[in-house]
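Rest of the complex left out; these chains stay put.
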C-alpha cells in the first residue's frame, strides 16, 4: 500500500499545482527551456522512494531528505544522480522547504503518530501557490497544518500553500490496490485458512501484527501511543 | 505548447483512471507485482512523444503508433526499448486499442481538422472504465466520440469509456505555459517591434503563419478546410 | 553457473524462434515499427534475472513472474520499468503464457525436482511456433512436456510449441563457464587443499553441500526427493 500511496502522491501533486485549484500553475517537469518544479520529499522509505521515482520520471528536480546515511547511500546508487539525497537536520529541512515548489511528507512510523516535520512558520516562507502533500494523514499527518481531506474535495489552502491530505489515498485506484494487497496478504490468508488461529503463533509476521489478545495490548507502539499497559504476546498467551 | 499539452495528457490520464471519476481504478505505473496500465499513443509528433516520455517515466507500458518509419526509428533510438513503436495501419490501431487501458490521441495537422482515428465502434471493444484522452480537441478531436470539455468538468463517458477532452489544456499551468510561449515567440516579437509589419515579409516563420492579408486567405490548409479560395502570400501582397 | 545458464537461455530463444527450426520467425527485439517478441520468465532468481536482462537488452517485451513480493520489488528497482514484474498465481501464469511468444522456465529448487509450472493443456493455447526454453531440464524440467535434449539436436515440437531443453547448457561456452566456476570454487578448493577433509566441517558452504557421509544421506532435499532416510551431518558424523 505504501508503494501505491507514494506513487499517487505525485499524481496528487500534478492536480494541486494547477491554477484552477489555486496552485502555482506549474507543470511538474517543465518543458525544454522552462524550469521544472523543485520538489522535496521528506522521508526516504518506501513511500518517499516511490514518490521520488515518479517525480523524477516526470522530469521534476527532486531532493530526498532522510536521517539514515546508509539509506541515502542506497538511494544514491539507485537514482544514479537523477535525484539528490540530503541528510536530515533542522537546517537542511528549512533550507529545502524554503526553495521548494512542492513538499511531500512521507514519514511514517508504524503504529504511532507521524512526527510533525514542517511547522506553520516554515510554510509561511514558501511562495504563494506552493503545494504540500501529506501521505501520513492517516496517522495524524506530518505537517503542523494538515488535516484529512477526501477524494471529493482533496485540497485546502493555509497561508497560501495548497494542502493535499487525502486519507486512504490508495482507495482511488482499487484495482491496483486490491491486487497489491492480495499479493502481500495471500500467504498469510492461506496460513490462517490451513491452520486456523494457530497460524498467528507460528508465523512471525502475523504474530508481530497482533494488536490485542485476550484483552491485552500486544503491540508496543500502539500501547505507548495510547498510554496503555503493554503485554508481549508471549506473556499474553501464557 | 505541444510539449505542455503532451505532458499534461498523462496527468489527465491519472485523474481519469481513478475510480471516483468512473475510471478503471488503475495506477498508471502499477506497483511491483501488479501490472501497469497499457497505454497507446496515436501520433509520434511532439505531443505524442512528450506524452510517451511522461507515461514511461511513471512506469506505464507504452506503445507509440505513427505512420512515418523514419520517425519511429528516431523514437526507438531515444527510448532505447523503454517504449514500443508500431507502424500505423488500420489493423495495428485496432489491435492496440483493443488491449489498451488508455488511448492518447495526439494527431494534429496544423490548420486543418484532426483526422478521426478511432471510431465509436472500436471504443466498444475496450474494457469498461478505459480512458480516452484527446489532445486534438481544439481542432475537432481525433476520436469520433470526442467533444470539448473544461477543466471544471473535464470528463464524460461514452459506451463505458471515460473521455478527457479539455480544450486549451495548457491553460491549467499558466506559469509554465507562458514561459514556454515567451521563449518561442520572443524573437518574432522583437522582429515586429524593430521592423514593424515589414518583419512579416522578411521572417519566413511569420510569413508562413499569416492567415489573412488584404482580405485574402493566405494559409492553404485553412482555405482548403473552409472551402474558400487560397492566395499565396506572394500574390496577395503583389 | 546459473548466471551462464540464464544468459544462454536467451541465445537459445533466438535460435528456436527462427523459421528454419520451426519457430514463429520472429526477431526477439523486433525493429522500429514492428513488435518485439513477448517473453515471460517464470522465476525471478539468478537464472531468471539474467535471462530477463539479456532479453531486455535485445529489446524484447519481458515479464518476470515470481511468488516473492520482496524479490519482485528488488527486480523492479533494478530494471526501472524496463521489465514488468508480476506476482505468481495460477491465473497470472495462464494469462501471461497465453499471450507470450516465448516462455522461459527458470524455477530451480536445489537438490529436488523442479515443480511443473506449465501443463500441456496451457501450451495448447499458445500460438503455433511459440518457444519454450526449460533451464531446469537437469532437474526434471519445469514444463510438463519437457525432456532433455543436446546441443547437437536442441529442439523438438509438442503441439506446435518449439521446446529447447538442452541439459548442461553452460557446456557450450566452456571458457566462460570454467572461469565462472573457478571464481566460485577457488576458496573451497584452497580450503580443501590446506586442511584436507576437515575443511568440510569447518566451512559452512562445504558442509551444507555434503550429500552422503559414511553411507548416510546428509542432504535433506535429496533424501526427501528419493524417499530415503535423512541424517543431519551432525548425527552422521557423531
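Read from first to last, the chains carry the letters A, B and C; within each, the first residue is number 1.
The rule we apply is simple: a contact is a pair of C-beta atoms (placed from the backbone, for glycine too) under 8 Å apart; a residue touches a chain by one contact, two chains touch by 3 or more.
Keep in mind that what you see is a predicted model, and the values were worked out from it rather than measured.
Participant: May I ask how many copies the whole complex comprises, since the file places only 3 of them?
Facilitator: For the whole complex in this structure, the answer is 6 copies.
To be clear about the criterion, only the chains that are shown with their structure count from here on.
Participant: Please find which chain has its CA centre nearest to the centre of all protein CA atoms in view.
Facilitator: If we average C-alpha coordinates per chain, A lands closest to the whole-structure average.
Participant: Return the distance between the CA-based centres of subunit A and subunit C, expressed in whole Å.
Facilitator: Comparing mean C-alpha positions, subunit C is 38 Å from subunit A.
Participant: Got the subunit C residues that touch at least 2 other chains?
Facilitator: In subunit C, the residues touching two or more other chains are 69, 73, 81, 87.
Participant: Please name which positions on subunit A make contact with subunit C in the complex.
Facilitator: Of all residues in subunit A, those touching subunit C are 3, 57, 78, 179, 182-184, 186.
Participant: Using the touch definition from the top, list the residues of subunit C that touch subunit B in their complex.
Facilitator: Subunit C reaches subunit B through residues 29-36, 56, 59, 61, 69, 72-73, 75-76, 81-82, 84-87.
Participant: Which of the residues in subunit C come into contact with subunit A in the complex?
Facilitator: 69, 73, 77, 81, 87, 89
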